[in-house]
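And then chain A:
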Amino acid sequence: MVFLFYFLSAIMVISALLVVFSKSPINNVIYLIICFIAMAGHYILLNAQFLAVVHIIVYTGAIMVLFLFVIMLLNLNKAIIPQKSAAARILAVVTGGLFFLVLIAATRQTFVITPRYAFTSEIGLVANVGKTLFHEFLLPFEISSVLFISAMVGAVMFGKRDHSVGDD
Partner candidate 1 sequence: MIVLVILLIPFITGLLLLLIRNAATIKLMALASAIVNLAATLSLAFSTQASSSYSVSWINFLDINFALGYDGTSLIMLSLTSLLFPFIIMAGMKREQEHPGLLYALILFTQSALIGVFLAQNAFLFYIFWELTLIPLYFILLLWGGEGRRNITFKFFIYTLTGSLFLLFGIIYLYSLTPGLHTTDFSVFSQLNIPANTQVWLFWVLFIAFAIKMPVFPFHTWQPSTYTMAPTQGVMILAGVMTKMGIYGALRFLFPIIPAGVLYWQNTVIILSLIGVIYASVIAFRQTNLKTLIAFSSMAHISLMVAAMFVLNYYALQGLLFQVLSHGITIVALFYVVMLIEEKTGTLELPKMGGIKLLAPYMAILFLLIVLGSVALPLTAGFVGEFLIITGLFQQSIWFALFGGFTMVLGAIYMLYAYQRVMLGEKRPDLENITDLKRIDYIVLIPLITLILVLGIYPQPVFNLVETSVNTMQNLLVPVADVLPSLPL
Partner candidate 2 sequence: MVEQIPNINLAWLVPAFPLLGFLVTGLANRKLKHNQAGIIASAMVLLSFLVSVVLFFILRASGQNEATVTLFNWISISGMNIPFALLIDHLSLTMMLIVTGVGALIHIYSIGYMHDDERVNSFFAQMNLFTFSMLLLVMGANYLVLFIGWEGVGLCSYLLIGFWFKNPEYNYAARKAFVMNRIGDLGFILGIILLFFTFKTVTFSEIFVQASGFQVGAPVITLITILLLVGAVGKSAQIPLFTWLPDAMAGPTPVSALIHAATMVTAGIYMIARSSILYNLAPLTLNIIIVIGLATAIIAALIGLKQNDIKKVLAYSTVSQLGYMFLALGLGAYSAGVFHVTTHSFFKALLFLGAGSVIHAMGGEQDIRKMGGLRKKMPLTYFTFLAATLAISGIPPFSGFFSKDLILSKAFEHSIILYILALGGALITCFYMFRLLYLVFFGEQRLAGAHPHEAPKVMTIPLIILSVLSVFGGFLNIPSLFNGDSEFITFLQTAVVSKASEELSHSTEIGLILGSLLLLGLVIFLAYRTFVSKSIIPAKDGEPMPFFSKLIANRFYIDEMYTTVFEKPFGYLSDFFYNKVENSLLDPVVDEIGFTTSRVGTLLRKLQQGNMSFYLFAMVAGILLFIIFILIV
């Protein structure tokens, strides 16, 4: 099982790197989906079943499909955008690496700490999460619906053709 953790982690990291480095948007989406599926595996490992399911549905099912749709609708795959200059790319890699180092350094102190609480397997179950969600976080939950609506309206507004421009 421990092996499973490392296996999934390796898949995630590799696919994430491929998301960054492969040029075609379609490939990017596919690698990202692989990454997210591995992420769902991690959730299951953590016994967060509800999350795992939601993750698959929302991310892999909805968001990534949305990406795919957009790419296909706009026919983006053909028009491959030139990459940034070599210097900029090297700089990006260096910055990313630095960021990694710094974050590791920042969290290093926590490595020695061991969790104080007993590990219970039940908390990730739908029942527990649902209870917490609808007791403690009821108001944020409702407000998030407002957020959703406004996001939706916003997306529709953006998506509408701008008549004032009227050139195409």
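Selection criteria: all candidates are chains of the complex that A comes from, given by their letters.
Observations on the structure shown:
Please note the rule applied: a contact is a pair of C-beta atoms (placed from the backbone, for glycine too) under 8 Å apart; a residue touches a chain by one contact, two chains touch by 3 or more; residues count from 1.
Predicted model only: the values in this text are computed from it and were never measured.
When the candidates 1 or 2 are screened for touch with chain A in this complex, the one that qualifies is 2. Of all residues in chain A, only 84, 88, 91, 95, 98-99, 102-103, 105-106 touch candidate 2 in the complex they form.
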